[in-house]
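Below you'll find the structure I mean.
A single protein chain has been removed from this complex, and every other one stays in its place.
Letters A, B and C name the chains as they come in the text, with residue numbers starting at 1 for each one.
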Amino acid sequence: MWSLRTDLAIEAHEAAIAERAVEENSQAINGVEMIEENIEGILLNKVTVSKEGEAAIGKKEGHYWTLSVPQLRTQHEKWQETVSSVLEAALKEFFPLLNIQPDWHILIVGLGNWQVTPDSLGPLVCENVFVTNHLFQHEPHAVENGYRKVSAIVPGVMGLTGLETSDIVHGVVEKAKPDAVIVIDALAARAIERIHATIQLSSTGIQPGAGVGNKRKELSQETLGIPVLSIGIPTVVDAVTITYDTLDYLLKTMGRSKKEIDKPSNSLLTRALPASRRLKEEDKPSENERKLYLGFVGGLNEEEKRQLLEEVLSPLGQNLIVTPKDTDLFMEQAANVLAMAINSALHSALSEGKGNTVTH
Amino acid sequence: MWSLRTDLAIEAHEAAIAERAVEENSQAINGVEMIEENIEGILLNKVTVSKEGEAAIGKKEGHYWTLSVPQLRTQHEKWQETVSSVLEAALKEFFPLLNIQPDWHILIVGLGNWQVTPDSLGPLVCENVFVTNHLFQHEPHAVENGYRKVSAIVPGVMGLTGLETSDIVHGVVEKAKPDAVIVIDALAARAIERIHATIQLSSTGIQPGAGVGNKRKELSQETLGIPVLSIGIPTVVDAVTITYDTLDYLLKTMGRSKKEIDKPSNSLLTRALPASRRLKEEDKPSENERKLYLGFVGGLNEEEKRQLLEEVLSPLGQNLIVTPKDTDLFMEQAANVLAMAINSALHSALSEGKGNTVTH
Amino acid sequence: MWSLRTDLAIEAHEAAIAERAVEENSQAINGVEMIEENIEGILLNKVTVSKEGEAAIGKKEGHYWTLSVPQLRTQHEKWQETVSSVLEAALKEFFPLLNIQPDWHILIVGLGNWQVTPDSLGPLVCENVFVTNHLFQHEPHAVENGYRKVSAIVPGVMGLTGLETSDIVHGVVEKAKPDAVIVIDALAARAIERIHATIQLSSTGIQPGAGVGNKRKELSQETLGIPVLSIGIPTVVDAVTITYDTLDYLLKTMGRSKKEIDKPSNSLLTRALPASRRLKEEDKPSENERKLYLGFVGGLNEEEKRQLLEEVLSPLGQNLIVTPKDTDLFMEQAANVLAMAINSALHSALSEGKGNTVTH
Partner (left out) sequence: MWSLRTDLAIEAHEAAIAERAVEENSQAINGVEMIEENIEGILLNKVTVSKEGEAAIGKKEGHYWTLSVPQLRTQHEKWQETVSSVLEAALKEFFPLLNIQPDWHILIVGLGNWQVTPDSLGPLVCENVFVTNHLFQHEPHAVENGYRKVSAIVPGVMGLTGLETSDIVHGVVEKAKPDAVIVIDALAARAIERIHATIQLSSTGIQPGAGVGNKRKELSQETLGIPVLSIGIPTVVDAVTITYDTLDYLLKTMGRSKKEIDKPSNSLLTRALPASRRLKEEDKPSENERKLYLGFVGGLNEEEKRQLLEEVLSPLGQNLIVTPKDTDLFMEQAANVLAMAINSALHSALSEGKGNTVTH
């Protein structure tokens, strides 16, 4: 039984595969399809979960697309444009899955807390999306072809408003009557390497505060009555995950340099390791080797290891939730990339990257 | 026929009196009552407009209280506490006029644009009010005596959301079901001396954006179905008003130093003027003198003068709306004063100034 | 004797001409040369003051160039690029006047107070200039051709540092040993129409705080020992100036529509005025007409009128220094335009507008 929470379907899927692999020596999960594409050097992973697959990976029926964009961390302007362009294409391909039509009024909901930098993704994106709905209402003659109705709200977080975020959004949806909603939120990562390096699109809604606080009532087609496309970027990670990942890297590194293990005194094992390629699953050592390297801890399975680390850190109050020190810069970049892609995907007049001409 | 727009009832009343005075040689306006109180050195002006008075001063039936707080401009911490304390008392006295009960859930609505400093009063106040509604819902045991349910939203402005602000507020009110609403907004001043120096309470609602942009649909008991207390501080003024006021000061200054007028060559008139006391209405010169000092312009009445200035500046694009250069500091101070007073007035546990312990 | 202070040489020149015109019926000022150019629709006014001209206009010997860029207020991205491009060209033409060489190390000094939005021009520009000096020191191999050494400091204001800004800059210049300094500061305007609509380059240095506070010790070639190019944009204006300008516009408007003056009752004079073209000097009415329109005040000359207004407003504490309500947006735009132009003018690799690729 898989139970650990993750905001990213790709992680739930990998975990389920890992579980299954151990149990059944098989990698296919019934009811879960995965396709990987490589677009302009960026990996797009498309997971589709059917009703049947829900239980297997603990994720609702629907579509989960993941862009792997470690290039965002480099902060090169070139990569921002490339990522934005790939995301624009992905969004345009995703809309039909939710039956979102070109002339629909879209409400963009920027979740999160603008006072907490790593939780400010939604508010920052909303500052840069091209909002047009009021022009259609009040200056229809000024609206050129190629634009649709777009509105945007930043509902805040419960600690600031005293209200359920879903109540606020629901109330606004009833008055503004958009045809679909795009929800933006910062997520918690379950892997160091995903922080500020993954963009997830999903058709199944989102729970406000999932990334950086207590989960609140869901925003989804079930609760709002209209299609909900959610876009998330992991911006925080906890100490348990950092340690877990590091131990996992350590085992793989040692697995790759097994011969070194017999003479640890002179090399600390890894000195000789060529780090030229990324660690892979096949580097993972056998159970015996894992016990040799990491003793009792090495013998635990993934879930047990996480649980143990949580049991060590939480009572001490040291399971810190952290964000990279460059969080201010990262958030600004990520918000720009998302806003550019959303502008270009929503307004045909801004397609193919012209969405940046209307952001700051 | 009085037509000029002003956000401040006290100004509308003064203007109506001035008009009437000319026409009827009488200062009382039927249907409008005014009481002035002095509390801890702060002038509190209470205007009550009856149905009968509506037409006379162009303001809806209801209560309009004005605190004159030029001390706020001095930026002395002492005055912030005094003003906050007087405002707390005024709010507590105002609540019964709207039938607001001590155990009611109050929704605070912070109007305005957080990206435009002089329009950010509402959002800034909302950052500092003590929000408790979610605690009553989720941790009722943690709520001590002396607190009531308070929630707060910052709906944004139409240029950022694409939506009517009143629709957002209306939608939230329907879901959150507060018993009354307190609306905060920055206003436009119709007198230089009121900028950052006046706090207006009113029972008749508010029009989002009245101060710094186009007026939007009203937020009031009529539209929301529950009592609405609005609190406003003037933060901007236009070039017409600055010029109008300066000419008015000039006439009064000259009126006071009439004897100088016959020998202008040696003194520019006003050099000899003792500026030790504030200019008063009785300093205003006669019509003949006004024509002598300011020619054709001096002979115009108030409304005509404003209209003329507007006709000069607007076609040139120079009727700038401006704010004092220290707007950043002013806004922060004003927001703190309001938040402290609101916290203390709403939660009996924080009464008498303890509301500042929960603001930044 | 001309005495009124203005930060803009063009205003001092105009004022001197106006004075002279009255006295001598002649418009040429000895020792002051002025050339006007129109580049891509932008007016560039080049004033050169010789030793002889110093006394005449109250400005030091040197070069004062003024770009008239009312388009900046429109906030169209297109105009930002045009203005930046014209400024880049002007800077490149200005450098030789100060003997600034292509391979010189340039220190950019961003004067002003980052906590006071209308005074934050210097700090904002410094955030966006492309700084390279440390790369020449620490990673010379990483520096491509087409770049020179550029460094930047934000010395703060005396109220925050407790130090003379010129002492800080002097101390840094002695250690960093740049070959020339570019100083950026916000200025006070002496005309409504110049706020956020004028860029002044000058070879004669600058006095920190001139725009928005007390003047401090000068930063100039005399005090620093190396060439100093100062760049300023007016961002604030006082109530005296607003009133003065409005009265001036009023007289000109009335001068243009003289015939209306005889039947003021039905038109407030200006209703019939075609506002299709800008007011010009020749619209100014005769002295008799001025007295007719504005009485005693209309009879005063420019200096007397300003002095009178100051004498009215200052004792009342109402000579507010103000900035347009959109100051946040204006400052961000102006800083971007300046940073882009400076980057392109200093680094040949970024010339012709490529300087924006390194700003935010």
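Here is the rule we go by: a residue touches a chain if its C-beta (ideal position, glycine included) is under 8 Å from a C-beta of that chain, and two chains touch if they have at least 3 such contacts.
The model shown is predicted, which means the values in this text are computed figures rather than measured ones.
Novice: Considering the whole complex, which of A:Thr161, A:Thr204 or A:Thr323 touches the chain not shown?
Specialist: A:Thr323
Novice: In the whole complex, not just what's shown, which of C:Ile39, C:Leu97, C:Ile153 or C:Leu292 touches the removed chain?
Specialist: C:Ile153
Novice: I'm checking contacts with the chain that's been left out. Which of A:Ser68, A:Gln307 or A:Ser351 qualifies?
Specialist: A:Gln307
Novice: Check each of C:Leu97, C:Val131, C:Ile226 or C:Ala349 against the chain that is not shown and name the one that touches it.
Specialist: Going through C:Leu97, C:Val131, C:Ile226 or C:Ala349 one by one, C:Val131 is the residue touching the chain not shown.
Novice: List the chain C residues touching the unshown chain?
Specialist: Touching the missing chain: residues 115, 126-127, 131-135, 137, 149-156, 158-164, 167-168, 170-176.
Novice: By the contact criterion defined above, which parts of chain A meet the unshown chain? Give residue numbers in ascending order.
Specialist: 115-119, 192-193, 195, 212, 236-237, 239-240, 242-243, 245-247, 249-250, 253, 261, 264, 268-271, 273, 275, 278-279, 291-298, 300, 304, 307-309, 311-313, 315-316, 318, 320-329
Everything that follows uses one rule, which is that only the chains that are shown with their structure count from here on.
Novice: Taking each chain's centre as the mean of its CA atoms, which one is farthest from the centre of chain C?
Specialist: Result for max centroid distance from chain C is chain A.
Novice: Using mean CA coordinates as chain centres, what's the chain A-chain C distance in Å?
Specialist: A distance of 48 Å separates the two centres.
Novice: For chain B and chain C, what's the span in angstrom between their mean Cα positions?
Specialist: 34
Novice: Which residues of chain B are in contact with two or more other chains?
Specialist: In chain B, 115 touch at least two other chains.
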